[in-house]
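Structure incoming, see below.
What you see is the complex with one protein chain gone and the rest in place.
Entry: chain A
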Amino acid sequence: MNNNSDVLIIGGGVIGCATAYYLAKQGVNVTVLEKKQIGEGGSSRNGGGVRQSGRDPRELPLAMAGIKNLWPTLSEELGMDVEYYKKGNLRLAKTAGHIKILEGLTERAVAKGLDVKMIDAQEVKAICPYLSDEVIGASWCDTDGHANPMLTTLAYYKNARRLGVRFITGENVVEIKKIRGKARQVITEQNIYEAEQIILAAGYESRAIANTVGIDIPMNRVLLEALATEPQGKMFEQMLGTAEADFYGHQSTHGSFVFGGSSGFDAYTSNFDTPINNSQTAACICRGIIGYFPILADAKIVRTWAGWIDECADHVPVISFVEEVPGLILACAFTGHGFGISPMVGTLLAEMIVDGKPSLDLYELRYDRFKTKL
């Protein structure tokens, strides 16, 4: 098989798979290169939030457009249940300090046109009666929700593959090579691939690859952990978070609760070869959960897991053409909140390839927005 295609996508995560799907739907010839396996990074190891509340104003338009136009019909579109629930997001508070944090977030989101509001303890209880009496209020966005990130990633993969996208896993990309001033070749440890356009969507690994054409996106690799309980009877369908990020998560279709969180030491205990659990972290997340859900104290944890996020200096993604490197598009630095916007990001990247520009203004997510502090 020859190694030429119209578009090469580096990274087989949810962004790469979604983009490949939307491109293939328009008849574009796509190859996806993945170092390990499909959804190996944050794509299959996240809390599943499909939310708008608590987002930076710069990425909020993407989240809102996706929840309005793409998520509600995604299961039908992909012919597979991605377990999407649009039942709201409660961000919980126990103290006056928490309330203050949430009021700030709410105010900024409302200014951007999001329907989110502060509610009191009684209203919280009416939405989710299982919460501790210590909860004194919350922010509430009723169009938020959650989905299954593993299934969503694989559903995009499966459908892209069905439409003829060539996926090659086990390919470790070492370099992007310019030919006559234009990004043209992708060099892996063992092969060379060529395409008119290259999309770099490899999470944290994107940094080293972009470096080979002189572009540096300031991001770090940060470890997060999650845990799952044995299945419980159906309790509620909202997505949950707290003002201090003690934990976040939801009850899945399967009945398990899936919660994510951190110990606070994660930046110092990470193993940088394999995402390994730390014995302190699940215990810490459990204390956080029981503090809000005393009713879950007897639920058994069946599994914990760890994964990395690509944490950007200013905590929003880079989705951008690169002026110095025509033919290259960056889609990285999602900072742990890429899953909820992935269908929209895939759509926009496909538009950038096919129409030459995205239908939403991505100016604030440019690759060259980073400035020193003074």
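Here is the rule we go by: a contact is a pair of C-beta atoms (placed from the backbone, for glycine too) under 8 Å apart; a residue touches a chain by one contact, two chains touch by 3 or more; residues count from 1.
Here is the rule we use: contacts and distances are computed from a predicted model.
Since a chain is absent, check the UniProt entry for it and pick the matching name: "Autoinducer 2 import system permease protein LsrD", "(Fe-S)-binding protein", "Nickel superoxide dismutase" or "Opine oxidase subunit A".
Answer from the record: the omitted chain is "Opine oxidase subunit A".
Which of A:R58, A:K86, A:K158 or A:H315 sits in contact with the chain that's absent?
Considering the complete complex, A:K158 is the one touching the chain left out.
Have a look at A:D133, A:D298 or A:D361 and name the one touching the chain we're not showing.
Counting the whole complex, the residue in contact with the absent chain is A:D298.
Residues of chain A in contact with the chain that isn't shown?
Residues 1, 36-39, 44, 150-151, 153-154, 157-158, 161, 166-171, 190-191, 228-230, 254, 277, 279-280, 282-283, 286-287, 289-290, 296-306 of chain A touch the chain absent from view.
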